[in-house]
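For this depiction, one protein chain was excluded, whereas all remaining protein chains were kept in their positions.
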Amino acid sequence: MTQIVNEDKKNELYAFMDEVSQERRSNSYLIAVLHKVQQLYGYLPQEVMDQVAEKMEIPTSHIWGVATFYHYFNLKPIGKNIVSVCMGTACYVKGADKMLLTLKKELGIEIGETTEDKLFTLQEARCLGACGIAPVMMINGKIYGELDSKKTVDIINQYRKAAQTDIE
Amino acid sequence: MEDVQYKMMLCDGVSCIHNQSKELQSAIESELDKSGIRDAVSIHLSGCLGMCNKGPILIVNPGYTIYGGVGSEDVPEIVQSHLVEGKPVARLVIEEDHLYNRFFRIFGDVDFFGKQMRITLRNCGVIDPENIDDYLSVRGYEALAKVLCDMTPEQVVAEVKKSGLRGRGGAGFPTGLKWGFTAAQKADEKYVICNADEGDPGAFMDRSAIEGDPHTVIEGIIIGGYAVGATKGIVYIRAEYPLAIKRLEKAIEDAREHGFLGKDILGTDFSFDVEIRLGAGAFVCGEETALIHSIEGARGMPRPRPPYPSVSGLFGKPTLINNVETWANIPVIILDGGEWLSSIGTETSKGTKVFALAGKVHNTGLVEVPMGTTLREIVYDIGGGIPNGKKFKAVQTGGPSGGCLPEEYLDTQIDYESLAKAGSIMGSGGMIVIDEESCMVSLARFFIEFTQDESCGKCTPCREGTKRMLEILTRIVEGKGKAGDIEKLERLGSMIKKSSLCGLGQSAPNPVLSTIKNFREEYEEHIEQKKCRAGQCVALLSYVVNDECVGCGACKRICPTGAIEGTRKEKHLILDEKCIRCGQCYDVCKFEAINKV
Partner (left out) sequence: MAEEITISINTKEYKVASDQTIMQAADKLGFHIPRLCYHPKLSIEGACRVCIVQVEGMQNYVASCSYPISDGMKIHTNTQDLRRARRDIIELILDNHPLDCHTCERDANCELQRLAASMGIHARHFEGEKKHYEKDLSSDAVIRDPDKCILCGRCVRMCSEIQQVHNLTQAYRGFSTVVMPAYNMPMGESVCTACGQCINVCPTAAFLEKNYTQDLFEKLNDPDTVKVVQFAPSVRAAIGEAFGLAPGRNMEGELVASFRKLGFDYVFDTQFAADLTIMEEASEFLERFQNNGKLPMITSCSSAWMKCMEQFYPDLIDNISTCKSPMSMQGAITKSYFAKKIGVDPKKILSVAVMCCTAKKYEASRPELIVDGMRGVDIVVTTREIAWMIKSAGIDFLNIEHEEADHPLGMSSGAGAIFGATGGVMEAAIRTAYELYTGQTLVDIEIEDIRGLQGVKEGRLEIDGQEIRVAVAHGLGNANNLLETVRKDPTRYHFIEIMGCPGGCVGGGGQPYAQVNAIPLDDVALKKRAEALYDLDRSKTIRRSHENPDIQKLYKEFLQRPLSAVSHKYLHTHYKAKMPVGIVPKTERGSGV
């Protein structure tokens, strides 16, 4: 099963790279291709970066340099839920640092890490553009605003409960 | 089929979505079905309307009634009273007590180019950003038609020069000059780029402009392409803005279909197309040479200039780069003339500027004001002042590249030179209001932490220097500051400003230098007396229970470290050595029985 899924992902990636290779200066689409990889795999697996290198004829060192430069790219597998805490100025002024501390404590991880149960990955976000309801965090694209420590922990617990229900 | 009588605009900015605007939409739809007037009302999503704290925002046209804080339970009343009986629901209408409400009125004017407060955002909230016909109905692509049919590229450049428009990305370089440089280059290929890599923490103007009115930006880009002789435009946008990307994609597609993009545009021999390239999370890519490297598929590291992009830019070709807000000004300049734009604003700064107003202020959101408006007008008249009876302390403009201006600068006019003279910068438009509860040292530390994290690492002053500044600031807020630290910060700061490779490094010390300049005594207090007057630096404060304590036990229950002792109905005690200064007890106490000292 996983084999087939991986085959599908690979085919989709190669189709995307084929499309890109039609463009002039196709090498310049490297970042777009890496976005595609992350969209398919959730992060940038080394063997997939090798495939990109071969197919696009870009040195792996160059791809590695790019992959590590941009914070958007994950170099390790990530958790089921991505918790991004907005550290924009408005959120900061309204106590985002405190909330981040709460989250670190509650999840027992630092920024960029994933919990052992692979349920949460904690990230810092630049301004999410929701300054009006600061401080905010985003979980899998959903915004939670006007947070305080208690509300934050409650939200995390909701996700934990949901995961529990999923298992059951 | 019944004619559409009412047009509802529903804000789908991030804040409003958080405030259940999606749920509101489905409630309205089902209520309309119930009332049998579904066909008489059209519903549109608008992009951020700029009144984020009052969301969700709903506008009913005609009449331009603005509803705020609408819940699903209010929907039957609005439908019945307003849409069926024609009487707006007064209790939900946002009172016209602030300047920006007037802007919304102005939108309705047919002659909305007449009074002009909102230029860049003139269509945000007025049109459906996903509907090109809506854009066409507000004279969309008319500027393009005018340019292609009646104007030579030189005339376009001249018009932009005449407008006095300056780059809205922060540096304020005269846009017309930039266009002229690129136009003057002889090359087989040229590019125009729209910089939508808005990365300042606390700024979301570009995002809102694109989400609310993508066609204006695209039209501006096409005109720019024509003026400088480019055949390709690229919008470089943050991957973190999925809705803006989606709207942009749709707009480009629609523009292609309508013949505004592609081969032989509008039957002329001018061909031009636009493509979108995504960033991947690097603030430094807002710098033009870093942005170019990023589009080329490389690490987003700046390079020394000259050569400037207008000579050697993307793929080594002459390239014109402007930011979203700058591009959005272009169609207006063409339609109403450069002279008209130059009639707005101050001697050196023309037109309007959009700010993302946030922080400790009543009304947060997007505001677009004519250059020359004072900071006081924005903070108090538009922003409604400081909430919770707190005292104003400073206003921060320009994000991590800008500075903090105290009370005595509140009458500073918004223009490039005045802000610079006051010790801040225009920047891309972040504006954060700070009250007495914010510590200026930790705010400076926050910004340096940001730039240090976003430093590309190429040049020594920025890579190493901001790290050392951060270390010094960290020790100051942790109560370990030493005599001489302020001088070290000043010395490092001025060196980094003068010696760094790119704008990021050259402006990184600004928040620190400006807070030292305007709030030096706060630094000194931290270092000498180990005191933070704002009560924000946790290492420098303790929580103590005062005599107001009734022994309710709320603080004891919430304390995560068990640092609070006490029996019920008796005064509690906080054990300083166990306390991690999270402040939860302070927040939870209903009797103001806990003091920060």
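Think of it as A and B in the order they're written, each chain with its own count starting at 1.
By our rule, a residue touches a chain if its C-beta (ideal position, glycine included) is under 8 Å from a C-beta of that chain, and two chains touch if they have at least 3 such contacts.
On a predicted model such as this, the values are computed, not experimentally measured, just so you know.
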| item | value |
| --- | --- |
| Visible contact partners (per top-of-document touch definition) of the missing chain | A, B |
| Absent-chain contact - pick from B:G86, B:P242 or B:G457 | B:G457 |
| Which of B:E471, B:E521, B:E565 or B:E592 contacts the chain that the document leaves out | B:E471 |
| Residue among B:L165, B:A282, B:I527 or B:V545 that touches the chain left out of view | B:A282 |
| Candidates A:E54, A:D117 or A:D154 - the one touching the absent chain | A:E54 |
| Positions on subunit A where the hidden chain makes contact | 25, 27-28, 46, 49-50, 53-54, 56-65, 68-69 |
| On subunit B, residues whose C-beta touches the chain left out of the figure | 282, 292-299, 301, 303-304, 306, 312, 314-316, 452-461, 463-465, 467-468, 471-472, 488, 491-492, 495, 497-501, 506 |
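Quick note on the criterion: only the chains that are shown with their structure count from here on.
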| item | value |
| --- | --- |
| Subunit B residues touching subunit A - in the complex, by the definition given at the top | 13-15, 17-19, 48, 51-53, 55, 199-204, 207-208, 239-242, 277-283, 294-301, 315, 356, 358-360, 364-365, 396, 399, 430, 432, 434, 438, 443, 446-447, 450, 456, 558, 560, 582-584, 587 |
| For the subunit A and subunit B complex, residues of the former touching the latter | 25, 27-32, 34-35, 58, 62, 65-66, 69-73, 87-90, 92-94, 98, 101-102, 105, 125-134, 136, 141, 143-145, 148-150 |
